[in-house]
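Okay, so here's the structure we're looking at.
A protein chain is absent from this complex, but the other protein chains hold their places.
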Amino acid sequence: MDPENLLKVKMGVGVLATIGLYSVLYRENKFYRFWEHMFLGLAAGWAIVALWTESLHDDWYMKIVGNGPEGTAPSTPGYWAYVLLLPIGIMGYFVFSRKHNWLSRIPIGIILGLWSGQQVQVWWNRYGPQMADSIKPIIPTTTGFFRPGTNGLDPAQAASINSQVYVSDAITNIIFLITLLSAVSYFLFSVEMKNKFLKNMTVLGRMLLMVGFGAIFGSTVMMRFTLLIDRMYFIFIEFLKNGLFGGS
Amino acid sequence: MFDINLAPLLAQYYVGNQYRDTGWFGVAFTLMIAVFVLFNIARAGKGKDLYIRRIPGLNAIDEAVGRATEMGRPVLMVPGLSANVDAIVVQALNIFSYVSRIAARFSNPILLCCYNAAIYTVAQEMIRDVYQQEGLGDRFDPDSVRFISDRQFAFAAGVSGLILREQTAATFFLGDFYAESLIFAETANSIGAIQVASSTQPTQTPFFIAACDYVLIGDEFYAASAYLTRAPVLVGSLVGQDWAKMLMMSTVAVGSIVGSLMMGPFSQRMAVEEKVEGVWKPTTGLDGQPGPRPVRMDDTGIHILLTPSPKGDVVVDRPPDPDAPVEEAAPVGAGDGE
Amino acid sequence: MAKVERSLGEKLQSLPKPVLYTILILVTSIPQFFPVPVPNLPSKSSVDVFTILTTIPEDKPVLIGSDWTTSTRGESGGLFKAMIRILMRRNIKFAIYTTADPQAPQVAKDVIRVLNEERRVNGQRPYENWNDWISIGYFANPEGTANSINNDVRAAFADKRSPDAAGAMKPVMDSPVLAGVRSVADFSTLALVTASNTSNVTIERVTKVPLVMMVTGVMGPETQVYYESGQLKGLAIGLKGCYDLETLMSRQWPGKEFVNLDNGAKYYPTLHLALLLLIAAVVAGNVGMFMTRKRTVQRGS
Partner (left out) sequence: MTFLNLLAQAETPTGFWNAPHGSGELWIKIFLAFAAGIALIFGLMAAPARMRRPIVSVFTFVGGLFYVLYYVWPAPVDRQPTEAPLNAAESMGFWLTDALPVVAKFSNVLSGFLLGLGIFSLLRVHGRRLFKMQKDWFFSLVLILSIVLMVVVGYWDWMTRLGENSSRLQDPAKWTSINVARDFVFDGMLQQMDAAMFSLIAFYILSAAYRAFRIRSIEATILLATALIVILSLMGAVEYLWGQGIASMAGYGGDAVAMNEANSFANNFTLTTIRGWIQSTVQTPSIRAIDWGIGIGALAMGLRLWLSLERTGGSS
């Protein structure tokens, strides 16, 4: 089959699959079930392929046997110790054995151990800068209320304006801090909120969290719709308009 | 402004990259949190009874499972889409073993969908454990814990297919969820299942809030198993976590107040020297000439502590490594492809 | 089953899903046949991305993380194209790696092939693989990779191979693109186009090089946090970010020979209608609720 038609067929199948999966919106039906199972099958098949081609082959097998010389790269020796990972992996397969299923906890244990260690390692990189950034000036350095714009001013003037903390900035920062602190205090579980102030604080925290969630919802909607639009572009423009009814 | 810098005290060069300038603070802070957690675990271990606030979503679990039993329909659980087994998965599975314990007692069918084989392995093991502890080992159907797919949207398609076909009465989505969260939630909602959900991805929480009956926000998820089991270790650790959060809160609060005062209330205080790459240098004024400039937040002690700026051009001479490979100059230009 | 006459309010509150869905399909498909230009004010974070891409030195390569595939081409694809177009116009060499999906490298290559074709048509020099740009390939473990890139980029890329100009497999570090790269700091910037949370992974671990990110609308808010805290130098979010970049590009390169408007311009108008539909639906629901509420109150009194 010549590439032109092949491409059309390929797109056609894509469109069919899309419609099939969309059909679940109306209700679960055989057509959906067909594509769902094909999807699962292909995905599982691909997982098997990718396991070797994308991961084990380079990260494990080639390490054990090493490379021959390639281009400017001299041959690299094999590091046999990697092979020890295989028996450890095999232990996982004891999970179905009544007697030795505990062995399956060993590979899992190692994976969990590595993960846990990483948490300790990355925690500060992630949260240190966030704390530093959360420290904001909450007292104005001037009595001016709003920060004037700096367009068309000479650098020195602009710099001096930017170095100031205006009343509005201070208020903004205070709101920022209140949000942060009250929201965090909402997540204090072991502190009994007998005190009225603390109680209100956590309630406020929850409210402010909702503002955050609202904003997230808003900006997520954009992407979701974009993807749908892109799908529709694929079906109607790429496949129907340009594909089947050839171009223009 | 005072200089918090251990480097001069310890030998300048061998102190280690991560400790140079104020780098040590981060390590100290992390270790401090570790100490908080471990200390409180020990404390709780001594039988000290510690308080935990009520978490609404969790009281719903029994109700949800109960309802499933009445309807004789299965309970569906998904421990999230973590790429590999991690604490989030284990945490979710801890909650799920609580769920399936109740389900087992009512001999209610369960369905646990796993995103990858490693998760499947753990889940298989944990859930069978539950049934055996309940003395119902024979009632456990290995196929009630399933590997669906390790491809995000294939997984989504498979799970929503299951939800619709099995007509699950209660669904639990706890763990690491991404875009697919809403697919699950809306599908389950369309057949009127009771849903308890939580995602460790803040970005997904609003969708669960929109579509589910009960949502665990943020680390209510981590508090869950402590709340359910009241196991001393978990409760203690939870208290430790609270201490850690309070430490972070106070760091920020104190930092802001002190910093603001240093910048000067209603008038700009001037700084004459600033810390650049770990050493104090005279400042340049706003006009670009050497001279005092207004104090900035990053001149303040706490800020300096939080953001190390180690000296860039440190040179350490070491003996050449006898068995190190000799670096060839990497050939420049398109290689002579033989 | 007996049909009960329902008030308008109740109807508004319970529009059947199939109806909503059908309307959505119509709204998102029909307008695509009639593209119209939309006015736009680029947001600050996108402007920062553009400024960085247009001001980085020509002699230093850019390290690009391309963590997206076909399923998010709507947003990520547009952002990626915009960035590559800018780099190509400035003759900046770039190296692409990915930690998200084994397919990502191929997807990226395809885009570059298309863009090269486009350049050839417009009489510009096509970008040569190996000499002008190189694909380092896929790394299975995001965390570890980010760590080792930051720690020793040569070691991280050491066992990756790529065909050179003559088609012989060579270690990627031999490529002219990466010549003189000793540490990750030798890249002018690390630009990450991602549809997943590899953004966090990278921010947490890569600290030695300025970071610029182009994320999907979903990751936007989460990543915004790091832009605010200065850990990111620039951030383009979703289709808006994409359209922002395209707008800025057409200001910078008004020439006929430059293709500036792409996904952003194609989809942005339709997005408006879809969003309007959402708002309309929400409003309808609430109006309905209030109408029924009123009635019950009247009955009560």
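Here are a few things to note about the model shown:
Order of writing sets the labels: A, B and C. Residues in every chain begin at 1.
Here is the rule we go by: a contact is a pair of C-beta atoms (placed from the backbone, for glycine too) under 8 Å apart; a residue touches a chain by one contact, two chains touch by 3 or more.
Computed from a prediction, not measured in an experiment: that's the story for all the values here.
When the omitted chain is restored, the residue from B:Asp129, B:Glu274 or B:Asp287 that touches it is B:Asp129.
In the complete complex, the hidden chain is touched by one of B:Glu63, B:Glu186, B:Glu274 or B:Asp298, namely B:Glu186.
When the whole complex is considered, the residue among B:Thr22, B:Thr69 or B:Gln91 that touches the unshown chain is B:Gln91. Interface residues of chain C facing the missing partner chain: 15, 17, 20-21, 24, 28, 38-41, 43-44, 69-73, 103, 109, 129, 140-141, 143-145, 147-148, 151-152, 154-156, 158-159, 163, 167-169, 171, 173, 221-222, 224-225, 228, 240, 243, 268, 271-272, 274-279, 281-282, 284-286, 289. Of the residues in chain A, those that touch the hidden partner chain are 6, 10-11, 13-14, 17-18, 21-22, 24-25, 33-53, 55-56, 59-60, 64-68, 73-93, 95, 100, 102-103, 105-107, 109-121, 123, 126-127, 130, 134, 146, 148-152, 172, 175-177, 179-180, 183-184, 186-187, 205-222, 224-225, 227-228, 230-231, 234.
Taking the complete complex into account, residues 13-20, 27, 30-31, 33-34, 37-38, 41, 84-85, 87-88, 90-91, 93-94, 97-98, 100-101, 114, 116-118, 120-122, 124-127, 129-130, 133, 142-143, 145-147, 150-154, 156-157, 179-180, 182-183, 185-187, 189, 200, 202, 205-207, 209-211, 217-219, 221-223, 229, 231, 233-234, 237-238, 240-241, 244-245, 248, 314-316, 318-328, 330 of chain B touch the chain not shown.
Convention: only the chains that are shown with their structure count from here on.
Distance between chain A and chain B, defined via averaged C-alpha coordinates, is recorded as 13 Å. Chain contacts: chain C has residues 17, 71, 164, 168, 170, 174, 218, 221 touching two or more partner chains.
Residue positions 71-72, 129, 132, 212, 216, 220, 224 of chain A are each in touch with at least two other chains. Across the interface of their complex, chain B is touched by residues 17, 71, 130-131, 164-168, 170, 173-174, 176, 178-180, 196-197, 218-219, 221-222 of chain C.
Partner chain C is touched in their complex by these residues of chain A: 25-26, 50, 53-55, 58-59, 62, 67, 70-73, 76, 118, 122, 125-126, 129-130, 132-133, 212, 215-216, 219-230, 232-233, 235-237, 241. Within the complex formed with chain B, the residues of chain A that make contact are 21, 24, 27-28, 32-33, 35-36, 39-40, 42-44, 46-47, 71-72, 92, 95-96, 101, 104-105, 107-108, 111-112, 115-116, 119-120, 123-124, 127-129, 131-132, 134-143, 155-156, 159-160, 163-165, 173, 177, 180-181, 184-185, 187-193, 209, 212-214, 216-217, 220, 224.
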